[in-house]
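All protein chains but one are shown at their positions in the complex.
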Amino acid sequence: MVGRIRNLVGPTYWILTFVLTVVAVAMVAFYTPDEKTMGTIQKIFYLHLPTAICTFLACLVNFICSIAFLAQRRSACDDAAAASARVAVQLCTVVLVTGMIWGKSAWGQWWTWSPRLTFSLVLWLLYAVYLMVRSSVESEQRRALIAAVYGLIAFLDVPLVYLSVRMMPDIHPVSVSLAPAMRWTLIAWFVPITMITFGLIVVRYNLNRLDRLGRRDDEIAPSARGFEVLPAEGGAV
Amino acid sequence: MTAAIRQIGLLVAKDLRIESRSRQTLGLVIVLGLLIVTVLGLGLAAGKPAGFDATAVLWVAYLFAGVLCFEKTMAVERDEGALAGLMLAPMDRGIIYLSKLAANLLLMLAVAAVVTPVGVLFFGFDLSAAPGSFAIVMGSGIVGFAAVGTLFSALVSSTRLAGGLLAMMVFPIALPLVITSTLTLMGVFRDGRELAAGGVGVLVAFDVIFLTVSWLVFDWILEP
Partner (left out) sequence: MNDSQYTILAYAVGLGLLWGYAGVLWISARRRRCEAFVEPVVEKVDPWGDLGGTP
């Protein structure tokens, strides 16, 4: 009985998320008025801002899991950190792409070195490197340790990046005053995007767990049959 | 406190003695820095009167030279299990970090002392307007860069592709240093303004945060 309810949680969550996404899209298409000075293109904002906030949330999850790993050395923390970093990169890609399309329409250029575009790019690089570092270390323990320290340092780097790009000349809209209809649409977008973020992190985490536990079985098998297991690191001198 | 300083002094002297006898790193790194400045100078500065991008070019040279320095000073400990002996010594692990950092800083200082004048010459960059500001900005930038680089070099030195991994990890982390110092120096040299306190503040904040964190984390990451 409990198992059956557990099996229903995932699909229900995703169906609900999908319905809310459709509602949010419909609100942008039919309910929200155009902004006066920027026109239709301002509507990208409803996707852009919640995704940017959720990118930070995913990075925060990564930071917490990295510290938890350093303190407790549990493989589950490492898997959660890996999952959240992967989702953060995905979200940051969305922020970058939507921001670039906005820039192309508003300023006629795909890329300008404006503070916020630069900030998103550096954030993307920081966590893309996190994923690359993970994939290039072979030993499981070493990989987890390197990734955790890097995750810790990278997250502490984010506010410094923000402070440093603030010194650049800016052409971004600083604050947009929102009509009530716009505010409702924004809230309607925050809900599905946050749900997608945490749903993706959980699904990715479960996959990482399965992968790790499956691989552990393979590693144990040869030694049990009398073969020597080669050391994973320190081989080359 | 005095014991700690003495320990750091001993370890730094050891690293410098190894360097002075083997002459592995310094020559290599300085020539690499000069090569980078030359290549970028040929690509960028040809046909341009005054190069305010000299600071960015110098940063590229510092970054690559620095990564090589960090990797070499840590690779010394990899040989014949020297690190295990170092870890057996009755002292705080933080001391090991600080001594490695000091050795790296001395090496980078030597590199900067050669590469900077050459870069300034090649790019026709007039340093005489505010040499003090230049030294403060670049100096605090290099300290922060070395703080992170020393931590990561200890972290990745046991992996197969240590050098490439180190560069990949340190460069994005060091980006705020590059952005801040180039913008701050641009303000001083091109626009003729005073040294911006905000810019120096970011650099110092970077130094303080990462020196503290690295010193704390170093305990956990050192494995022979």
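In this document, chain identifiers A and B correspond to the written order of the chains, with residue numbering beginning at 1 in each.
Keep this in mind: a residue touches a chain if its C-beta (ideal position, glycine included) is under 8 Å from a C-beta of that chain, and two chains touch if they have at least 3 such contacts.
Since the model is a prediction, treat every value here as computed from it, not as a measurement.
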{"item": "Visible chains that the absent chain touches, using the contact criterion stated earlier", "value": "A"}
{"item": "Residue touching the undisplayed chain, where the options are A:23, A:94 or A:156", "value": "A:94"}
{"item": "Residues in subunit A touching the chain absent from view", "value": "14, 18, 21, 25, 28, 39-41, 43-44, 47-48, 51, 87, 90-91, 93-94, 97-98, 101-102, 104-105, 193, 196, 199-200, 203-204, 206-207, 210-211, 214, 224-226"}
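Going forward, only the chains that are shown with their structure count from here on.
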{"item": "Whole-Å gap separating subunit A and subunit B, where each centre is the average of the chain's CA atoms", "value": "31"}
{"item": "List of subunit B residues in touch with subunit A within their complex", "value": "148, 151-152, 155-156, 158-161, 164-165, 168-169, 172-173, 175-177, 179-180, 183-184, 196, 198-199, 202, 205-206, 209-210, 213, 217, 220-221"}
{"item": "Parts of subunit A lying in touch with subunit B, wherever the complex brings them together", "value": "70, 118, 122, 125-126, 129, 132-133, 136-139, 142, 145-146, 149-150, 152-154, 156-157, 160-161, 163-165, 167-168, 233-234, 236"}
